[in-house]
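Moving on to chain A:
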Amino acid sequence: MALINNGALVEDDFVYLDDDANLPEDDAVIVSLERWQASRENLLRRSAPIGLLLKSDQLPECIGEGLQRLAVIALEFPAFRDGRAYSYARLLRDKYAYKGELRAVGDILLEQLHFMVRTGFDSFEFETDDPLRDFEVAASDFSVWYQPTGDGRDTASELRWRHLDPVLSTCPVAGPKRTDNASGWRSFLARRA
Partner candidate 1 sequence: MYRYDEFDEKLVCERVEQFRRQVERRMSGELTEDQFKPLRLLNGLYMQLHAYMLRVNIPYGSLSSKQMRVFAHVARNYDKGFGHFTTRQNIQYNWVKLEEVPDLLKELAEVEVTAIQSSGNCVRNITADQYAGRAAEELADPRPYCELLRQYSLLHPEFSYLPRKFKISVTGSPTDRAAVALHDIGLRMHLNSSGKMGFEILVGGGQGRTPFIAHTIREWLDPEHVLSYVEAILRVYNIHGRRDNIYKARIKIVVNQMGIDKYRELVDEEWERIKDGSLNVPQKEIDRINDYFAPPVYETLEDVSDDLDSLREISADFDRWMNSNVVAHKSAGYSIVNITLKAPDRVPGDITADDMDALADLSERYSFGEIRVSHRQNLTFVDVQQRDLHSLWQDLDAIDLATPNLGQLTDIICCPGLDFCSLANARSIPVANDINQHFLDVDRLALVGDLTVNISGCMNACGHHHVGNIGILGVDKRGKEFFQLTLGGSSDEGASLGDRLGRGLPQEDVPEAIEAIVDRYLETRNDGERFLDTYRRVGIKPFQNAVYGDVSTKVVA
Partner candidate 2 sequence: MQMIIASRLVDGRVVFMDDGADWTDSIEDGVCLETETETVRRMTAAELAIENCEIVDPYLIEVVGEDGERRPAKIREAIRAFGPSVRTDQLYSSGG
């Protein structure tokens, strides 16, 4: 199983830990939500990185305290049709301001990679003959989109307005960044008025 992280093929530093396995002191592990909720303190006490795997019926609001200290949150797609994790990713980035690695795992179709990138995922576990090339092709399926998803990438609307409104085109590039909760539109236009 290959891991693509931030557009590069990388080794997986993390190991998925079974619920009944002993917690190693120095290894980077990904645990289940149940284990996290049961042994949060123990898990965070270690200096080795800790990650969490959420199943598709486990909402981000269940994570609770310590969320920001998770090095990776893996969201599972049990079937490629199950699209709940796209919303979980959005909530983790926008509502919970999660800055760590957001990983898509499970049943992933190549055609879904572009959408996953847009909703805030930065790493992907999947298996093909040439995962890096497949990722690059899939992630660039579209260069134009309509919806802001908090990832800071220009929407068609923003590009249009930059094109239509010369004053706007002198403003800083791109819409709201992941860390910026401001309403990009209103603030641009208000400033001009």
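Everything below uses one rule, namely that contacts are C-beta pairs under 8 Å (C-beta built on N, C-alpha and C of every residue); 3 or more make two chains touch, one makes a residue touch a chain; residues count from 1.
On the choice of candidates, all candidates are chains of the complex that A comes from, given by their letters.
Everything numeric in this text was worked out from a predicted model, so none of it was measured.
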item	value
Neighbour of chain A by the touch rule, complex-wide, chosen among 1 or 2	1
Interface residues, chain A side, partner candidate 1 - complex	56, 59, 80-84, 86-90, 94-95, 109, 111-112, 114-116, 118-119, 141-150, 156-157, 159-161, 164, 175-176, 181, 183-186, 189
